[in-house]
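A single protein chain has been omitted from the complex, and every remaining protein chain is retained in its original position.
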Amino acid sequence: MKNGWRNSTFKVNFYSWLFLLPSLIFLTIFTFYPILKTIYQSFFQSMQGEHDSVFIGLDNYKYLMEDEVFWEVIKNNIWYALGTVPTSIILAMMMACFVNAKIRAKSWIRTFFFYPTVIPTIAIANIWLFIYTPGYGLINHILSWFGIGSVNFLGQSETVMAAMIVMIVWKQAGYFMIFYLAGLQNIPTNLYEVAKIEGTSAWNTFKTITFPLLMPTTLFVFIISLTNAFKLVDHIIVMTQGGPNNASNLLLYYIYQVAFRFWDKGLASALTVIMLMIMVIIAVIQFFSLDRKIHYS
Amino acid sequence: MKFNFKKNVVLTLTLFLLILAGCTNSTTTKTDDISKGSKKEKIELSFYFPVSVGGPVTKIIDQLAEDFMAENPTIKVNPIYAGSYADTMTRAQTSVQGGNPPDLAVILATELYTLRSMDAIEPLDRFIEDDYINDFYEGFLENSQADGKTWSIPFQRSTPVMYYNKEAFAKAGLNPEKPPKNWDQLLSYAKKLTIKDGSGEVEQWGVEIPSSGFPYWLFQGFALQNGKNLMSDDGKEVYFDTPENVEALQFIVDLSRKYGVMPKNVIDWATVPSDFMKGKTAIMYHTTGNLTNVKNNADFEFGVAYQSANKSYGSPTGGGNLYIFKDIPEEHKKAAWKFIKWLTTPKRAAQWSIDTGYIATRKSAYETKLMKDYVKSFPPAAVARDQLEYASAELSTYNNGRIYQVINDNLQAAIVGDKSPAEALKDAQQEADRILKPYN
């Protein structure tokens, strides 16, 4: 039997490219071209109002190296990642194990864990802003029952980052739970039966069977949550604007400030390039640690 | 088997084009509207405005626009609410950069240099008749004029004022008709007004001075009370780290950290009025733009006074002016000017002040019967106006956004205790000098 158009190499190539064209056009305009353009622009200085830009080599990067705010932002972002990533992963794993077991009100519990995922970050920020508000917020009401005075969570540098981390963990742990649920369902049940017969304790079963077999999921979740730590900044706009004194400022929000409040295009480009480098580093980690077959092929 | 080559190509391409067409349709509607409008010779003005006071300002503005259109059927005003002052500025800048500026906007008076260095705004002198501009308070015009030209018209202007709870004063044994006049009194009154419960938790603070969002504004008041303004008249230099300013900042920090009469750390601008109305603080520093809100919602008697003096009284002005943008058709500029003139007639300025608490920007507004009656029935309405005698221009420089960021960050650093006031202001000075260097 003949394969029709498939026999013609030309036609196969033609169709392939034709069908890829829409995707490629948009990818080119909104991913490849902007990336190259940003790298190029990061070597120029063009301040607000001035239409001509001047080539200044690496000066934007040199400026950043001396910029206290930049280092503060990088430091914050690392803390933010360290605070959100492991906590979310551990909680998600616990949630999944719990929801996967035979428990009462299972679907309700699962719903409770998962629902924050479907709420926009900006709405979450509104909710938590009022939870954290000194004097009237939920947490301060509860603290006052124990005779503890009002704590200004978002207004002091010691607590602001922790407050945001708690909120983000609340938002994303349920999302990661879902991946773990999927992972758990792929673990053959007979492994557990054997463990039961051998009388292995619940904790040992988790340590020797569940945890290792969930490793691919953990790596996958690790990558997503790490990327999120650099991507999720919506809440800052509503809650703190990066304050007090940049204690809650993150890289992407700093890009937003430099680009759209200061209009320093060169610096904004340099910051974007640094952001891109971080994304590439994460991708490299992913490449070396993940069995890519699990997800992409 | 024969395969329909052409049909497939055509199908794919049509599909793709359809998508694009569908999308572009939605974007062209806007221009369609405008061209239709011009057939009827209607001029359409886009008007950005921020909301930063309580009360239904959006509604008031919409109503004003409608009244104006009823009187001027050839002009259509589209008021566009653009968020806070900072958001509105960002929006306007974004639109100017995008080549599609609004026709007019209410933007902070202090953005003058930034808007000028972007070449975004139109000087208004050719529209202005002499007696018109002379009727505005000089304190407000300071932020409007540069290089001998007038670039904006004062509109929703304010100063910080002191609100105090008369009942709390009486309870603390203070005379409710005598608010603190100077820093020493402010401190000693605040000490008396701070009430703790049995466990040592504060039930009522002596004073709250907000420090979120734009802490520089309230700090500037203290700086002025203690010496001179924070910047040069041409907006190219700042004077943050003078000994007087360090002393001023030290005083603010001490109120919370040393004397415990004010909450520690960053005090949120938006919760301060709630605290005041709930009796959690006896005194608050806040914008006069809040007056009507407090008047309508406080269930106790309160007074309004000047910010306390040290070497002298002092206050920055604040709030937004009306700007007309540059890259718009001449007839739009004329229409925009007509609207501005209409908005700032004495009677409307008076009504605006009564509705919101902002200061009516024209002297003659206070001569209207409307305003006279209001002040008679509610004397605090005139306090902010009277304080103008001691007011100076709000902090305004080239590259304003960045300077604000630097001073705000450092003020907050001092307020949360990360830096000493001297360190904070020194850092702010250095950073600001670096930013302003290209302009000197």
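Observations
A and B label the chains in the order they appear, each numbered from 1.
The definition used in the following text is that a contact is a pair of C-beta atoms (placed from the backbone, for glycine too) under 8 Å apart; a residue touches a chain by one contact, two chains touch by 3 or more.
Here is the rule we use: contacts and distances are computed from a predicted model.
Taking the options "PepSY-associated TM region", "3-phenylpropionate/trans-cinnamate dioxygenase ferredoxin subunit", "Phosphoribosylformylglycinamidine synthase subunit PurQ" or "sn-glycerol 3-phosphate transport system permease protein" in turn, only "sn-glycerol 3-phosphate transport system permease protein" matches the UniProt protein name of the chain that is not displayed. Per the touch definition above, the residue from A:Lys62, A:Lys75 or A:His141 contacting the chain not shown is A:His141. The residue from A:Leu181, A:Ala195 or A:Ala247 that touches the chain not shown here is A:Leu181. In the complete complex, the residue from A:Ile122, A:Ile148, A:Ala162 or A:Val194 that touches the missing chain is A:Ile122.
Even with one chain removed from view, chain B keeps its contact list with that chain: residues 1, 3-4, 7-8, 11-12, 15, 19, 23-24, 26-27, 30, 46, 48, 51-56, 58-59, 78, 80-84, 87, 91, 94-95, 97-100, 213, 268-274, 277-278, 286-287, 289-290, 293, 297. Considering the complete assembly, chain A touches the hidden chain via residues 1, 3-5, 12-13, 15-17, 19-20, 22-27, 29-35, 37-38, 41, 91, 94-95, 98, 103, 107-124, 126-128, 130-131, 133, 135-136, 138, 141, 170, 174-175, 178-179, 181-183, 202-203, 217, 220, 224, 227, 230-231, 233-234, 237-238, 252, 255-256, 259-260, 265, 268-269, 272, 275-276, 279-280, 282-283, 294-297.
Keep in mind that, in the parts below, only the chains that are shown with their structure count from here on.
Residue ranges on chain B touching chain A, taken from their complex, read 1-3, 5, 8-9, 12, 16, 19, 86, 90, 93-94, 97, 114, 117-120, 199, 201-202, 212-213, 263-268, 271, 274-275, 278, 280, 399, 401-402, 405, 408-410, 412-413, 415-416, 418, 438.
The residues of chain A lying in touch with chain B in their complex are 2, 4-5, 11, 15, 18-19, 21-22, 47-49, 69, 133-136, 144, 147, 149-150, 152, 154-157, 241, 243-247, 257, 260-264.
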